[in-house]
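Removed from the display is one protein chain of the complex; every other protein chain stays in position.
Labels A, B and C are assigned to the chains in the order they are written; within every chain, residues are numbered from 1.
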Amino acid sequence: MKRGLKYDFSLMALVLIPVGVSINVVGYQMSQILKLPVFIDQIGTILVSMITGPWVGMVTGLLGNVVNGMIYPTAFGYAIVSMLVGFVSGFLSRWRWYSNVVGVVIGCALLNVVSSVSAAVVTVFMFGGVTGAGTDLLTAAFVASGQALWDSVLTTNVISGTVNTIVNFAIAWIIVRRIPDRFLVKLNYGLPYIKKKGAKING
Amino acid sequence: MDSRIGKLYPTTKFMITLLVVIISIFTPGYVLQYIMFPAFLIISLMAGTTKQFLNAFFKSIFIIILFIFAMQVFIITNEDQTPIWGFIHFSQAGLATSLSMTSKITAIASAIMTFFETTKVKDITYALEYAGTPRKVTFLISSTIQLIPQMSSLSKTITDAQKSRGIETEGGLMTRIKAFVPMLGPLVLSSIQQTEERVLALESRAFSAKGKKTSIYVLHKTGLDIVLEVLSVILLMGYVVWRVM
Amino acid sequence: MAYLELKNVSFQYPNGYTAVENVSMEFEKGEKVAIIGQNGAGKTTTVKLMNGLLRPAKGEVLVGGTSTEKYTTAQIAKNVGYVFQNPDDQIFQDSIYKEIAFGLLKSGMGKAEIDKKVKETATLCGLENVLEEHPYNLSYSKRKFITIAAIVVMDPDVVILDEPTAGQDRDSTERLGKIMNWLTAKNKIVITITHDMEFVVKEFERVIVMAKKQKRRDASPKEIFWDEELLKFSNLKQPYICQFASLLGYRDVLTIDDMIGVTE
Partner (left out) sequence: MAEIILKNVNYQYPLEEKEVVCDFTYCFEQGKVYGLIGENESGKTTLCNIIRGFIPELYRGKLEGEILINGRKISSYDSGELASIVGYSFQNPFVQISGVKDNVYEEIAYGMENIGVPREQMIKRVDELVKMFHLEELVDKNPYELSGGQKQRVALASMIALDPEVVIMDEPTSQLDPKSTEDIFEIVNILKKQGKTIILIEHKIDLVAEYCDSILLMHQGELVMHGDAKDVLTDPKVLEYGGQLPQIVLYFLKQGKLKGNEIPLTVKEAVEKILKEAQR
């Protein structure tokens, strides 16, 4: 099947992008309201990338950071991280990694590596190794113990990122499994999540 | 946003912002860059957006700047460091790095914040469309900006509905974690369900119609816009010539 | 003694808008009450005060003689169940069975008993043949029955239905009547907000009219629908048969049978 950009960016996918961004924002707000100790702000990006593929996922990630950046410009710096998360997650979904446990575990690990490394690059080269959040203390501790700045930031990101990635992914995954088949058939990447056996898209 | 600055054409403001960003990146030292902060503070005073400007600055940029100094000057190992206490030491090289880095961050962030605080998203999308950006792109921007507050308030209704069927949102960590999916789930499912109808609603408004589109909302460039734009271009060219020579 | 009681309750939204002013009402077990009134009259605010989603600025809400002030909404929900107007505000499971069973699963009830209760409630709500379906495979109006079932299955003493008749066809409206009667037969209180005057005439003996933030009258349908001054003030309309009777000069007619009676 030919899968050009035009194929990926159907009107349905286009309408889902703002929804994905809003889910990122609302997910974050809810985690604040519930005082959860994790950073939940990628649910929408992961979710949308799962059902609409890498390119739409990437745009969702980008748009989320653009909207955020309009208020807090540092978000522009991290746009690349969200874009990569959406992009990689979209490919994993296209390759059907998300339909079995092994794929999910490896996929999560891969997502974590991608986001940790890209975030570390931004943090080190644009912001001198700090993010303005509590995790900076961890980075400082690594640096103080004699590690190089780059290693320290990366280690911090992997540590804090693992929990975040797992939680973000897990919630997105739980919810995707609950999207009705009726809707999934209308999406170009919805097929792996359809529960009805032997389902085919006709027409 | 109804100030003189707010009413400037978005492209004008964008060009000035871009000019500041380029100059800040390529000018050595830190004095010019730091001056940008009070300069943009004055601009936001004139535009009546000081509150947002300072709020965003202290919430995101200021902390980062402090941390960069702390990290680069006192913690990171440098060759010229003089010990103070334990792992804390002072480094002149670290100070130089911090000044260069934080000054650029300050200048660029100040310019970008001012741009978005003084420019309506609506004006930005208009200017983008006028400059030939496809409607699909501007659609994404405007509908996202419109949708976020709606989803946010819908999430409050959903929280209420779930409380009404006995889901606790307060208490121990486990209780709160358990509340997350019931709170977010309906939001996602209903909004995904609605995208279907939203697509139909958009099609009913000829969203996919081919051909040229028009706009009932218009912005006009004024003489001031032209002057400022020409000035920005001249300044940029002058700057490039000066830097290269 | 009344089981559910609102005592001189007022409510103001944080933006300063007063939605309900000095409202008092009492509900006895086994009662079925309709609340009618124009949009913005304060109906939904009033019922949200009953289950603690909103807290009164003045006055108090008593359930079983105890003030609800110190309880969370989730705790009050055990006694006062509230079915939201929009079913999509609460559906998040991938099968109707799970959606209905969700509340019971947390209560520590045994599996067999849960299964029995879910099936019984589903049958009452006309969902017995679609339990394994995804909630969103049903139409919007049918989804409302899922949320009704999800509340009813929890066995609260009070069930509040917010505009359950909106968008329902004849059979579904009749089913609503059946559900309400089943509940009152079990000595529950049913409070229904509705705009469907024919439904009110058919199903209720007690009607509360709200208008302009206050309770205006609490009486039988006959008294309400022939109180022309009240209807005019509250911007409500008589049921069609009443309009018909009124134009022909009859009074106190409520149903088709009444009308046939007076015209014979």
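Just so we're on the same page, contacts are C-beta pairs under 8 Å (C-beta built on N, C-alpha and C of every residue); 3 or more make two chains touch, one makes a residue touch a chain.
Remember, predicted model here, so these are calculated numbers, not experimental data.
For the chain excluded from display, the touched partners among the shown chains of the whole complex are A, B, C. For the options C:142, C:188 or C:216, the residue in contact with the chain missing from this view is C:142. Of the listed positions C:73, C:93 or C:172, the one in contact with the omitted chain in the full complex is C:172. Of B:131, B:174, B:218 or B:245, it is B:218 that touches the chain left out of the display. In the full complex, chain A touches the omitted chain through residues 11-12, 18, 181-182, 185-186, 194, 196, 199, 201-203. Of the residues in chain C, those that touch the hidden partner chain are 38-39, 139-142, 166-172, 195, 198, 235-237, 239-241, 243-244, 247-248, 256-257, 259-260, 263.
Summarising the interface, chain B meets the missing chain with residues 122, 135, 139, 142-143, 146-147, 149-150, 194, 197-218.
We take it that only the chains that are shown with their structure count from here on.
At the far end from chain A, in terms of centres built from Cα atoms, lies C. Taking the mean of all protein Cα atoms as the centre, the chain whose own Cα mean lies nearest is A. Centres computed as Cα averages put chain A at a distance of 42 Å from chain C. With centres defined as mean CA coordinates, chain C is found 46 Å away from chain B. Centres computed as Cα averages put chain A at a distance of 20 Å from chain B. Residue positions of chain C touching 2 or more other chains, listed in rising order: 92-93, 136. Shared contact sites, meaning residues of chain A that touch two or more other chains, fall at 178, 180, 183. Against chain A, in their complex, chain B makes its touches with residues 56, 59-61, 63-64, 67-68, 70-72, 75-77, 86-87, 97-98, 101-102, 105, 108-109, 112-113, 116, 121, 136, 139-141, 143-148, 150-152, 155, 159, 169, 173, 176-177, 179-181, 183-185, 187-189, 191-193, 195-196, 198-199, 202-203, 207-208.
Listed in rising order, the residues of chain B touching chain C in the complex are 154, 157-158, 160-170, 181-182, 185-186, 189-190, 193. Only residues 92-94, 134-137 of chain C touch chain A when the two sit together in their complex.
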